[in-house]
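A single structure is presented below for examination.
Omission of a single protein chain aside, the complex is shown with its protein chains in their original locations.
Read from first to last, the chains carry the letters A and B; within each, the first residue is number 1.
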Amino acid sequence: MTFPEEVYSILEDIVGHEYISADPVICEGYRAGPAGYECGLGYERVMTRVPGCVIMPRTTEEVQKIVKVCNRYKIPYVPYSTGFYGARSHPHAENALLIDLKRMNDLEIDEKHLYAVVGPGVIYSQLQEEAMKRGMYIVIGGGGSQCSAIANMIGDGWSPLSYRIGLPHRRILGAELVLPDGELLRLGSLALQDDPFWGEGIGPDLRGLLRGYTGHRGFLGIVTKMAIKLLPFQPEKLEPTGVSPNTALQLPENRVKWINFTMPSFESIKKAMYEIAKAEIGAAVTRVPLFWRIIARASSKEEFWELWSKENEETVNAFFVLRVLLIGFTSEKQLEYEERVLMDIVKELGGEPRRTRPTDESWFKNADSAGMWLMCGGYVSVDYVIETIEHATAQCKNFAQLKRSYTPPLMPDYADPGWFQSFELGHQGYSEFLIYWDPDEDTTRVDHFYLETSKENIRKRFYTALLSSHQPLYLTGPAYGPNYHKWLLEIKKEFDPNFVCHPPFPLSHDFFVEQVEWMKPLKDWESPNLNVILPKEIAARIKTSSQNNEGEKTETS
Amino acid sequence: MHSISEELVKIVGPDNFSADDFVVEKYSRDFSLSPRGRPNFVVWPRSAEEIKRILELANKYKIPIVPVSSRVHFYGTAIPKQGGIVIDLTRMNRILEIDELNRRVRIEAGVTWKQLVEELRKRGLRVLMPLLPHSKRSVVTDFLEREVPTNTVYDYGEPLQSMEVVWPTGEIFRTGSASVPGYPDSPSRGANPAGPGIDFYRFLQGAQGTMGIVTWASLKIEYLPKIDKVFLAPVTDLSYIIEFLYRILRLRIGQECLLLNKLNLAIILSDSMDRDFEKLRTSLPPWTLILILSGFRRRPEEKIRYEEETLANIVKDEFREVQLSESLPGVLGAGKRLLKLLREPWPEETYWKHRYKGGCASVFFITKPVLAPKFISKTQEVAAEHGYLPEEIGMYIQPIEHNRACHLEFNFFYDPNDLNYVEKVRGLCRALYPILLNEGAFFTRPYGELAKVAYERAGSYTSVLRRLKKIFDPNNVMNPGNLCF
Partner (left out) sequence: MPKQTVSLDVAKLENFIYDMSRCIKCKGCTWVDHIYMPGIKFSTRCPSATRYLFDSYGAYGKMRIGLALAEGKIQYNDKLLHILYACTLCGACDVGCKRNLDLEIELTLEALRVKAVKDGKAPLTQHRRVAQNIMAQHNSLGASQEKRRNWLPQEIKLSQKAEVLYFAGCSASYHNPEIAQATVKILDAAGVPFTLLEDEWCCGNILYSIGMIDEARKIARRNIEEVRKNGAGILLTSCAECYRMWKVDYPKMLNIATADLGFKVLHLTEYVDELINKGLLKLTKPVSLRLTYHDACSLSRLSEPWIPWQGERGLWGVTNPPIPRRRGTNGVYENPRRILQSIPGVEFVEMIRKRENAFCCGAGRGVKEAFPDFAAWAAEERLKEFKEVGAEVLVVACPWCKNNFSEVIEAKGEKIKVFDISEIILEAIATEARGGK
């Protein structure tokens, strides 16, 4: 099936011939797998497709025109900022149009009013540096510096720096959203004027359409412009040092300082987090699992395994390290004050400071997130939840237990209760569960585990990031809300009547479970006929070609 | 209609139902200049279940529902525009949880400021407050309506977390992390406002009761500071002080920080309007900056010390004209009084905005602080054209989050019995809306007549909002006649 010629020529007229291609080699370059988030797992192998055509618009108007053409000719399309998100940010429908937004990379900063206006092609790395040049900073989401700022702001968007700065939802100011049918929605102050300095709605806030706790992965339109809050930082420069691969920011320790503490117990780490939060000090507070220590020490995959295989459940569970970031926003004296308070707290709880390097490579510029794939080749965060610190620690421990019976094929982590941290000055806690596997091994049980975590969250009444596009909608829907899925689908239907915007999201995991043999034993919930919810011609493009679960051959030109 | 009352009585019980003219009439007006509108019935449900059944009834008969969370309304939102049933939530006023560990409180919609602040204070806790809220207003509603807090320093803003809502169709739903099965019997405490699936909480904010009925909400709370130091500065050059605020607020100095013009401050500070108001009004500077430095649970003096040091250095080196001191010339104990006032709801029976003349129409919006002087002179100009003396305008500038933006408010006072004057004020407000909009005022809370002007201007926003509303409220029963519905 080749991309329809008549549609191609219309699209070509919109962007110019240089910025569109249906060449099978160009399209192959956009394949999701075989590596990246979730890649190598069943979902990626079965659900993703190489696009039928790739287009690169430059302006919001072009995006609108493209989307309208897709609606008219029933062409499924997928917005794509960097492609880093893995399987779920790639086409799932046959012969879809991939809208590569990298050319929309304008950046403007209003320094006085602490915000930047960006297009989807701007990545955090660029934005953070521009902010820091002007005495400001942002939170770079855990995904890393390489993430599109907009995509991450509407998808995930937190890191240990969220302890002080909070949820990304609040940091979205005025924005432009091209709705799935091609209409343009201007959000925040853009609704009434051209300065996107403020994000609230006129009355009800339609920023609610942009995301949920986590994002839509592109099924409810394309954000073509967004103003993002920048936060006041401090005036000293964080100097880049070192040569690849050991590059890091040198911290001006009178103003920016990480301190690691050895604590006597897991409980004392929790207590410390609460106390630090109540004292309203700090800029980041996180537990450090032993795993990270080993990663930091190892200079290669082989060295990692050499070191890691020496550890066991005992050593892992006896490793109690708390890492705290202090920033002297107001002055050097602030940092000194906060350090005194911090030492008071740690001392009370029986902890000790450890020698800590005055550098940062992981959070201010998050330059090492890609390293998560180094150890095993396969990695995904199978949940990342913001709730309370109590919820985080309970969920971590529960998850560690669940993982046991899936190890192998999961990487052995000796029942590590994971990493958790404090957010919004202790009003929230954060837990993230990372899993690793070798994509060359049989990963069926990883697929099972992934779904099991959803069921476990429901059973144990935990909140979860993996709702909507991430897990079967008809499994999580009835449980949360309840019935959030009903509203989500109504909204989807209203704004995307042709179901052309990244189909079959948000039902992609439902489709996956229905279509593959090895997932069927886990299906114990009701779902309607998915092929009826989607228009027939779109549903037909999602079906896997019989039992071919390795992806199909690329069309020759 | 007869069967409707029967059905309502069946749902809430006879003691929680009324169709009496005397009762119903009270709901037909509020403190605003909005025209009257009577409901047909008033009910006082005690649970979400009851609300659900009422809404199902309303949908069946296509009768409007007007949710009301307190008996104090300033903007006309709770006045029925098309008759119907008022759902009065004041009897759903339990403080459900005070979760000190996670610094969170969960309260029903009917909980008032007085109730909450007193209860929290007992435990040394507080919730970030807007300026002098009415003691009998619903806390949840004030935050849903995005009243701006006086405290500018928290980066994570927005005290609202998760909520329980009854959708216009009658479905009971919980937002955010309270959406977990079995909440609150769950490890999830409802601390995350976002999701599930989509950010429902955003649709409920600023909705003036048109998108659903929130029955309870979790809010972030903080500890009361151990020590406070109030700084006051007389202001004659507003632009200058605004530049000063750009400089210091970015350094995360201070907790509460606000600017009040002489008229508003005089009203607020007067012990008795008869005795000291006129004197205060004359002696106060054109504007006063109020800045509170606070020390928390640990080493509180040290926190104040370092903030004060930086503040002093900036004044000395860069803003010599700023005269920050702990007192205000001519006003005894102003600092102490303001500190108390700013940490509690308005203590008197008569709301501060009504002390002067009895009535007050407010026009407010969000803008960039540097633009405030421009808006002020424009407003004064238009006021004068409408025969409203510029010196009779109360003004309030509330910096938001490090002064990245501000809430700018104009108060126009009137005697509700002086009908000519009332018309003058009404006309003035009407004239101001399009003018201010043209100048770039961003109206996030379109009450009354402003709604029409704002929504007409905001083409795509309005049409999408209407499409969204249809999903949640297909029969348009929720408070019709407000916003753009």
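Points to keep in mind about this one:
The definition used in the following text is that a residue touches a chain if its C-beta (ideal position, glycine included) is under 8 Å from a C-beta of that chain, and two chains touch if they have at least 3 such contacts.
Keep in mind that this is a model prediction, so the values were computed, not measured.
Looking at the complete complex, one finds that the omitted chain is in touch with A. Considering the full assembly, A:367 is the residue among A:202, A:367, A:446 or A:530 that touches the omitted chain. Residue-wise, the contact with the chain that is not shown comes from A:83, picked out of A:83, A:155, A:188 or A:429. Per the touch definition above, the residue from A:63, A:206, A:248 or A:316 contacting the chain not shown is A:248. The chain not shown here is touched by just one of A:35, A:343 or A:489, and that residue is A:35. Only one of A:4, A:24 or A:535 touches the absent chain when the whole complex is considered: A:24.
Annotation for chain A: contacts to the undisplayed chain at residues 19, 21, 23-31, 34-37, 39, 54, 56, 82-84, 86, 100, 102-103, 105, 107, 122-123, 125-130, 133, 144-146, 240-249, 300-303, 305, 361, 365-371, 373-377, 411, 438-441, 553-554, 556-557.
Here, only the chains that are shown with their structure count from here on.
In terms of their C-alpha centroids, the spacing between chain A and chain B amounts to 34 Å.
Put simply, chain B touches chain A in their complex at residues 101-104, 146, 154-158, 161, 171, 173-174, 176-177, 179-183, 185-189, 191-208, 210-211, 220, 222-223, 246, 250-253, 296-299, 302-303, 305-307, 309-310, 366, 368, 370, 401-402, 404-405, 437, 440, 442-446, 451, 454-455, 457-458, 460-461, 463-465, 467-468, 470-472, 483-484. Chain A makes touch with chain B in their complex at residues 112-115, 164-167, 169-170, 179, 183-187, 189, 191-193, 195, 197-198, 200-214, 216, 229, 231-232, 274, 277-281, 329-331, 333-334, 336-337, 340-341, 344-345, 385-391, 394-395, 424-429, 458, 460-463, 467-468, 476-477, 479-485, 487-488, 490-491, 494-495, 506.
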